[in-house]
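Heads up, one of the protein chains got dropped from this complex, but the rest are sitting where they should.
So that you can tell them apart, the chains are marked A, B and C in the order they are listed, and the count of residues begins at 1 in each.
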Amino acid sequence: MSDSQTTAVQAAAHGHDPALLHHFAEPQQQRDAASLGMWWFLATEVMFFGGLFCAYLIYRLQHFNDFAAASQSLSIKLGAINTAVLIGSSLTVVLAVNAAQRAKRNLLVAYLLLTLVLGSTFLGIKAVEYTDKFKEHHVPGPTFHFVPERMEGHPEQPPIDQRHAEMFFSLYFVMTGLHALHMIVGIGIFVWLLVMAWKGRFTPSYNTPVEIGGLYWHFVDVVWIYLFPLLYLISRHR
Amino acid sequence: MSEHGTSIGFYVMIFLILLVLTGVTVSAAFINLGPLNPILALGIATTKALLVVLFFMHVKGASEKLVKLVVLSAVFFLLILLGLTLSDYATRLWS
Amino acid sequence: MAMPNGPQGERENYLNKEYGVGSWLLTTDHKRIALLYLMSITFFFFIGGFFALLIRLELLTPAGDLVQADTYNKLFTMHGMVMVFFFLIPSIPAVLGNFLVPMMIGAKDLAFPRINLLSWYLYIIGGVMMLHCMLTGGVDTGWTFYTPYSTAFTNTKIVEAGLAIFVAGFSSILTGLNFVVTIHRMRAPGMTWSRLPLFIWAHYATSIIQLLGTPVVAITIVLVAAERTLHLGIFDPKLGGDPLLFQHLFWFYSHPAVYIMILPSMGIVSEIIACFSRKRIFGYNFVALSSIAIAVFGFLVWAHHLFVAGISIYAAFVFSLLSYAVAVPSAVKTFNWTATLYKGSIRYDAPMLYAFGFIGLFMMGGLTGLFLSALGIDVHVTDTYFVVAHFHYIMVGGAVMGYLGGMHFWWPKISGRLYPEGWARLAALIVFIGFHLTFFPQFVLGYLGMPRRYYDYSHMPEFQVLNVLSTAGATILGVGYLLPMIYFLWSMRYGKPAPDNPWNAAGLEWKSASPPPTFNFDVEPVVTWEAYNYEELDAPHPQEAPVVR
Partner (left out) sequence: MAGNVDALFIFLLIVTGMVALLIFVCLLFFAARYRQRAHVHAEQIEGSTPLELTWSIIPLFVFLAIFAWGAVIYFKERTPPRDAAEVYVVAKQWMWKLEHAEGQREINELHIPVGRDVKLIMTSQDVIHSFYVPAFRIKQDVLPGRYTTAWFRATKPGIYHLFCAEYCGTQHSGMIGSIVVLEPAQYEAWMSGGSTGPLSVTGEKVFAELGCVTCHRSDAQGRGPNLQGVFGKPVLLQDGRTLVADENYIRESILDPGAKIVNGYKPVMPTFQGLLSEEQLNALVAYVKSLSGAKPGDGSGKANADAAAAQGSQVNE
């Protein structure tokens, strides 16, 4: 870092309003730049997941029966709970942003903490699901083995092409894995926000980090909102 | 950044709607609606996503059109990716 | 890269403000980062060019006598990967774009200077991975990574090369992100959208492609790596997958990526033509918007690389049709550049020669693109040297010509020195001649049916003559590229000091000193003129800026 440069962090350490970075004319410009930057970054993320959604879409249409059968083995209960947990965390995030804007430090800290708790819960449940899959030999690889559950009233399910069932789980793990990775990054960001909030760094005029951190979190939530029905809810009525 | 919709009650309401929609989509999956099943599931997911984007991410109240434009262009190019790829797979069996 | 110490009292600028390795490696000044990029991409260009020379040497004779088959396969693979991902995609945006975008819009820096530095480091990390990969065995899939060869058959270093490109891809995304935000948020007062230089419009369009296209290839590479290492079945038909899906995802990025390579060059050419014919560019609005149109349409045509790959014929119709749609804005640009010359007052300094070269070569490349997107013809010429010639005409003839033109045009601003004009014109001529000699024969070869990626054509000795011509041309071309490298370096020490505005150009960047101070402008600029106000500039007035030749 060249010494001419003062970062927001260093400025904050001096105790006054976090300084404007040298190359911005005014705080508003800096804030707008940060938020636009985050939005474009999220657009990038949409396309990043988009590649996976595209693969999923094509294969699900091509091998519908196999995908449906494989999907039956996912736990709707855990998936739904996780959806609720994640939506809940989105609520706490938006409340945190709100608290930051209104300079309620304690409330902000509380909401951030709550978000972290919910985020960790999500990951915990995900870990349980992964373990189950592992035990059931549903993890792609040499040990993979899949026997479709025969649904009542439908004694004659088409034979399952193991390779396509395995492909379903490959996509399942890549998609949820990448999502979980984003959650972990999100948790990292929120721990940092928590520390900053704890130290009272955020003021009504300087809370951009909370705001754009929040945007990121909501985005990760939105990805899950699609993953859940796509992966868990194929043809459950059989 | 937005001026309206900032009351806590409002956020909680959105949260509750999202929960209800989650419930609806789960139960709908157990009813045989034929080809409507995936359409419904995706429709509900999109509604939920819209709620989050518009109200939690404050796109509704954003002062500028720009943010909306970014969101729309991301969605647009995603649909291009999905749609044009699908156009190949969907017509392979035509001949 | 230290500049010679000027006479005592030389004014402070971004080059002499601080010295020492640390002041460069930790800089957040966009201009210094641009120079860091300049050195790195030049390095990779010569690596890629070195591979090209070996390719050409091998093809001098029909038999595979210089290198082994596997070595040859690695040569063109590494040549393609290095040239595309480590040279051409970063070239203009990361060097000239980085240097000029803030200056042209009157900003002190890019919106996120530290991210800018991060992006260079990512590029270097990716580059080092690529070099390591090359030195420890390399990759032999072709730059296109087609599955299932890449995932299940080759035993070369796919994963490492993939990760290198993945990392470099994020570098590219961050550059694009920085530009878009900068152009939206950092314009000086009065710099409205209709006053933006066309260079900026081109970079805006480029950035959009970088932002929305690159992530798709990134995730595709992740899937290839996952399939290769964990045997997840995604693209490999043995595992139930579809190799065509890989091609769709790959080209969804890689077709728009060709516009990442050409749009910035088009931006440069617009600037040069306006300046050296002393005119507002003809049809400013159309030229500006055609950049955006190319970026958007560029996303709709990718499957024209798949016409014989086994896609549905109906999809092929759609993609062929859309490919023609993307040619229209390119046509608009070409016509407008030509029209700009009309009733101009034209000078032929080296940048202008390069710009002329660009128009000619880009046009020939683009027009042969029309051949390729004609379904019936593509069936015959796809995967032959016709395609190789097509894309070298655009990428080497077009993009690299434009890049060199830009380097000459802005070199006085960047280095504060003038390059030797005579040598520069000579180099432009050599490049132009060498270029045609190298790649024109390849069109013929392609139509005669010589497939690409062939290291041995001993069963088709009839192809030799044209190949010899091509190799000869490549040698000339190599000389043409070495020259600017030499005299640019020379001029840093011995060149005449450059005035602030040697071309008497209209752009805001010329209002600053040469070389510019750290924050670009001593006084924050307020813009009251249009991008190309040559009329006012040339209006006779007492102290006209000296025209330097």
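Definition applied: a contact is a pair of C-beta atoms (placed from the backbone, for glycine too) under 8 Å apart; a residue touches a chain by one contact, two chains touch by 3 or more.
Nothing here was measured: the structure is a model prediction, and the numbers come from that model.
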Next item on the list: Among C:F51, C:F297, C:F356 or C:W503, choose the residue that contacts the chain missing from this document, as touch is defined above.
Entry: C:F356
Item checked: Hidden partner chain, touching residue among C:L54, C:V67, C:I125 or C:L370 -> C:L370
Check: Out of C:M39, C:V128 or C:I313, which touches the unshown chain?
Finding: C:I313
Item checked: Touch with the omitted chain, as defined above, among C:G64, C:P420 or C:P517 -> C:G64
Checklist line | Contacts of chain C with the absent chain, listed as residue ranges | finding: 64, 69-70, 73, 140-142, 146, 148-149, 152-154, 237-238, 242-244, 277-280, 282-286, 307-310, 313, 316-317, 320-321, 324-325, 327-328, 331-332, 334-336, 338-339, 341-348, 356, 359-360, 363-364, 367-368, 370-371, 373-380, 382-384, 447-449, 451-457, 459-460, 534-535, 538-539
Next item on the list: Spell out, residue by residue, where the missing chain touches chain A.
Entry: 62-63, 65-66, 156-161, 163-164
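Operating definition for what follows: only the chains that are shown with their structure count from here on.
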Margin query: Please tell me the distance, in whole Å, between the geometric centres of chain B and chain C computed from their C-alpha atoms.
Written below: 37
Next item on the list: Could you give the separation in Å between the centres of chain A and chain B, each centre being the mean of its C-alpha atoms?
Entry: 15
Notebook entry, point to check: Residue numbers in chain C touching 2 or more other chains?
Noted result: 184, 212, 216, 245, 248-249, 252
Notebook entry, point to check: What residues in chain B touch two or more of the other chains?
Noted result: 66, 73-74, 77, 81, 85, 89-90
Margin query: Using the touch definition from the top, list the residues of chain A that touch chain B in their complex.
Written below: 35-36, 39-40, 42-43, 46-47, 50-51, 53-54, 57-58, 61-62, 76, 80, 83-84, 87-88, 90-91, 93-95, 98, 101, 211, 214-215, 218-219, 221-222, 225-226, 228-230, 233-237
Check: Which bits of chain A are touching chain C when the two form their complex?
Finding: 1-2, 4-5, 7, 21-25, 29, 32-33, 36-37, 40-41, 43-45, 47-52, 54-55, 58-59, 62-63, 140-141, 161, 163-164, 166-167, 170-171, 173-174
Next item on the list: Could you please specify the touching residues of chain B with respect to chain A in the complex?
Entry: 1, 6, 8, 11-12, 14-15, 18-19, 22-23, 25-26, 29-33, 37-38, 41-42, 44-45, 48-49, 52-53, 55-57, 66-67, 70-71, 73-75, 77-78, 81-82, 85-86, 89-90
